[in-house]
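The complex appears here without one of its protein chains, the remainder shown in place.
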Amino acid sequence: MDLFTIVFYFLAIITLGAGAVVVFSRNIIHAAFALLFAFFGVAGLYVLLMADFIAITQLMIYVGGILVLVLFGVMLTSQVLDVQMKSGTIQTFPAVLVVSALAGTLVGIFWSTPWKTTAAAPMEVTAAKIGEMLLTSYLLPFEIASVVLLAALIGAALIARREKNA
Amino acid sequence: MSQETILQFSTAILLLPLFGFLVLIFFNKRLPRQGDWLGTGILFLCLLLSVIVLAGKLGSYHDEVLQYKFTWVDWGNVPGVGPLKLELGLMVDNLVAIMLVVVTIVSSLVHLFSIGYMHGDVRYGRYFAYLGVFTFSMLGIVVTNNFFMMYVSWELVGLSSYLLIGHWFEKKSASDAAKKAFVVNRIGDIGMFTGIMILFANFHTFTFDDIFAAMQSGAIPFGSEPWLTAAGILIFAGAVGKSAQFPLHVWLPDAMEGPTPVSALIHAATMVAAGVYLVARTFTMMTADALIVIAYIGAITAFISATIAIAQNDIKKVLAYSTISQLGYMVMGLGVGAFTAGFFHLTTHAMFKAGLFLGSGSVIHAMHHALHHAGDHHTDPQDIRFMGGLKSKMPITFWTFLMFTLAISGVPFTSGFLSKDEILAGTLAFSNLNGHPIIPIIGFLVAGLTAFYMFRIVILAFLGEHKDPHRIQEIHESPLTMTVPLMVFAALSFFAFYSFNPFGASSGWFYAAVPRPASVVPGTVAAPGVEAFDEALHHSHSLAMILSLAVAGIGILAAFGTYYWKKISADAIADRLKLLHGFLMNKWYFDELYEATAVNGTKGLAKAYAWFDNRVIDGVVNGVGSWTRALTLGTSRNWEEGSLGAVFYKSISAGLSLYIGWLVTSALMSPDPTFGQIVWNGVLGLATAGLTFFLFYVGVGGFDNKIVDGLVNAVAYLAGFFGLISRRLQTGKVQTYLVFVILGVMVFFLWFR
Partner (left out) sequence: MAQEFIQWLSHPGLNHFLIISGILFSFGIFAVLTRRNAILVLMGIELILNAANINFIAFSRYGTGTLDGQVIAIFVIILAAAEAAIALAIVLNIYQNFNTVNVDELNQLRD
């Protein structure tokens, strides 16, 4: 049992446990905070996979941006002290069947497939290389992504705006 | 000054007014003062350039023709015609240079005058835009070196005259006059177009030089001299329309409905001059016969309109008929071979006629305001019977008007005397050479009549006492923008600008600049040459001068005797010659005559066409329609059973079906058939015939209804059936669809593992 294994299982438990809370909790606030831990766990997994830049990005955008957005959404759409906070579920039983089948299939395949792997490369700083790739081979998608972000920015502002005469 | 500079300046002169038009027509509302300064400024710039061009042309290239050519379209080697291309270009010879100055000087002063005259008009800016395009069109006629561009500009002149005459289109008379001018001009233009096409069909070029050079080398249209004469006369027909010659002169008096400065522009420089210019330009290709026709048309026009002018009371109408008469003079001058004199008269006449119109505009403007001030809205401000005694109130207008009148009457020391005298001498020379004594007689008669009716206006409008003095108390001189052009024109009506010898223009620069061109038509049909004509002219010169002075003097004296000293009573004469007076007053009943013949004739023809269209063409169309219906719907639904159409249709379709059956049978027959084959083929043929007849009977529509629709309906039914089944699966819930997706993905996983 080396450190890597211990950390891996620690993060896996955090991620999956928090994910389970997100999915099964009836309290929307609990779910939102569990999501925070899930994101942290995933970020840790990224670090284990030597993707330090992605891990930082994960923290900045998911935790710093998306999660805050989700919390705002929760606050703005639910009467906090109301029963509404306890969000119900529907069709639970058929969903459990379908999802366990799916999970079984996925895990089975992931486990049993003899993946062709290469030896893990030594740890290196990825940010510089990613930046270079973004501006060379992935330049066009990168630019398009910026346009998509701009469109999303404007669109979100436009949609969320309270219309006077609506 | 190089040739290129002159050509570039000419191009600038041509295009600047167009630029002004484009700016003004779109932006006149946005510009300060609605852009009148822009149009006027551009025209004065053009005037400056024109003067430079004239000076440069006469100074440095006196006897050369400057040309700039380019190929617009090259059709290559056209089958049956040979190499064909369309060359366009500009040309500057002395004729063009002089015309440029004439057009721009009149147009610029008219612009200036309009600033005062049109002040406060509803469409002030648009008016200036139209003046610009009018000038552009006229300049286009002048500077081009080919019939093609000339014809385009010619039609543009027609269009812009339509726009300007109809400027006050709220008045029905104005819009009618605009239409009349346009339509009447079109009649002449058809002739011109035909003439140009005769030339193009034979010479495959529109360029003047090339056409005339081809003629010089002996080529004539269709190899026949009558065709050459016809081409000349047809092109002259265009001039008849634009220059208001008999019998197409009727539009011009009505065109007085436009604003008075426009009348000045039309009458002096732009529109009517175009016709005369056209004749001058094509003079070299006119045969003797064509020239005689031209001379007679001119003489008749001059005479008819001079007589009409005597009996008119509207100041602008008198001037209008005087213009027609003077144009007749020019055309007559060109027709008799006095080329230079005719063109010279165009130039001098442009100056004093523009002045006369602007002067009358000044009078009308003043009268209008005075009458308006006096609260009188019924008196016509243009009627000379209600004027009188304006001399002291409007001194500048009076003195300039008098100057123009002296010029048009042919009093010595004026420009009019110079040019008129030369034309009259030309007619005398012509009749010495060719006969036709009626032409000089008309010439002198008209000279006298002109002096008479022009002084009639001066006396009635300016001299004497007004009948009702308090009504014109408020009358006063027009503003400076209106009087300055008058004074300029008055100055230009002196002889000194054209020749230093007051009794002979032939020593002046003008005669040196515009000599009569040598004819290019074959000698057998050409008019007497320049030498013979000049010889005859020399002999008739003194006689012409004495006679013209005499008739002018008689005319002026008669006018004073009748209207100033009242020795002769005009009313008594009018009473005595009631019939004649009415005849003249009603302009020889030309309008009525045209109404009865051309207008009603056209209307009758239109009715005949309408009848033909309704009955014959519609009948054919409807017949085709009902047979097509029969083919699509079948007999049963198109005609009543037993009707003639049904029987007809059935018998034809039966015959056709049998024929098709026969065709099928005979196609199937082998060369040496057995009995069984014959029977079998016959049965097949009969079946085909029967099927065909059935199709005819139910029609294509029946086939469509029964068979095609049946198939379509079956497909639709099946689609609906499957739709009913699959609808069960469509819950409209996104979760359901997601489950289907997951199941699908799982199937893929398990399938491909």
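First chain written, first letter: the chains are A and B, and each begins at residue 1.
Please note the rule applied: a residue touches a chain if its C-beta (ideal position, glycine included) is under 8 Å from a C-beta of that chain, and two chains touch if they have at least 3 such contacts.
All values derive from a computational prediction rather than experimental measurement.
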item: Given B:V624, B:L663 or B:L738, the one touching the chain that is not displayed; value: B:L738
item: Residue ranges of chain B at the interface with the undisplayed chain; value: 732-735, 738-739, 742
item: Residues of chain A (touch criterion as defined above) contacting the omitted chain; value: 1, 4-5, 8-9, 12, 15-16, 19-20, 22-23, 28, 31-32, 35, 38-39, 42, 45-46, 49-51, 53-54, 57-58, 61-62, 65-66, 69-70, 72-74, 76-78, 87-92, 95-96, 98-100, 102-103, 106-107, 110-111, 115-118, 120-121, 126, 129-130, 133-134, 138, 141, 145, 148-149, 151-153, 155-157, 159-160, 162, 166
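Keep this in mind: only the chains that are shown with their structure count from here on.
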item: Of all residues in chain B, those that touch chain A in their complex; value: 735, 739, 742-743, 745-746, 749-750, 753
item: Complex interface listing, chain A residues touching chain B; value: 90-91, 94-95, 98-99, 101-102, 105-106, 109
